[in-house]
Structure formats: structure tokens, C-alpha cells
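This structure is in C-alpha cells; I'll ask about it shortly.
Excluded from the complex is one protein chain; the other protein chains are retained at their positions.
Entry: chain A
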Amino acid sequence: MTWVSVCKLDDIEQEGAIRFDHGSRTYAIYRGPDDSVYCTAGLCTHEAIHLADGLVMDFEVECPKHSGAFDYRTGEALRLPACENLKTYPAEVFDGEIRVALG
């Protein structure tokens, strides 16, 4: 597994998300209410909208356009119009830095 460094944990607010572009792809990186970190595909599965612009509450992220929602821990689509799950990637905090495995 190849880890890619994203940012410091504190660069993301608690219950927050940022957009992370790597290679030709875009991802969303989340910091949960308990400081756990997660990584999903960056775009909503309903339409190509960046999820990191959406509201994060608890372990849920809501699409900023159409209010589809996902559990960002599992990628599970929770609310219409999103019905296809998000791809997820391993993420962890190592030495104060968030890193993800995008392989």
C-alpha cells in the first residue's frame, strides 16, 4: 500500500472535509467528530459535484447541490437522489499528518 500525504490533521476542522486532488482524480478527506479520518471519491455519485463543499454532520456528508447524503466512513448512499455508494480509500493519521492510500 502506497501512502500519499494530504495535510495536517488540524488543517481540517472537526466534522469537516476538504477537497484533495491527486493525479488526475479528486477525493474528499474527512475529519470526523472524534478526530478519525476518512477518504472517499470526491464527486457525488448522482452528479459531478464536489462533496467537500457539502455540510458534514456527524459521519454524514451532504451534497451541496441536491442534498443526497453519504456515510463517509463506508461510502454508503443514505439519501436520494444519491443511490450509488461512494468509493472509499484507507486513511489514517501518522505523526500529525493525514495520509491516504489511493492505490
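Everything that follows uses one rule, which is that a residue touches a chain if its C-beta (ideal position, glycine included) is under 8 Å from a C-beta of that chain, and two chains touch if they have at least 3 such contacts; residues count from 1.
Keep in mind that, in the parts below, contacts and distances are computed from a predicted model.
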Undisplayed chain, where the name is taken from the UniProt record, one of "ATP synthase gamma chain", "Sugar ABC transporter ATP-binding protein", "Ferredoxin reductase" or "Cytochrome b561 bacterial/Ni-hydrogenase domain-containing protein": "Ferredoxin reductase"
Which residue of A:Val4, A:Ile49, A:Leu78 or A:Leu102 touches the chain not shown here: A:Ile49
Missing-partner contacts on chain A, residue numbers: 15, 47, 49-50, 53-55, 57, 62, 64-67, 81
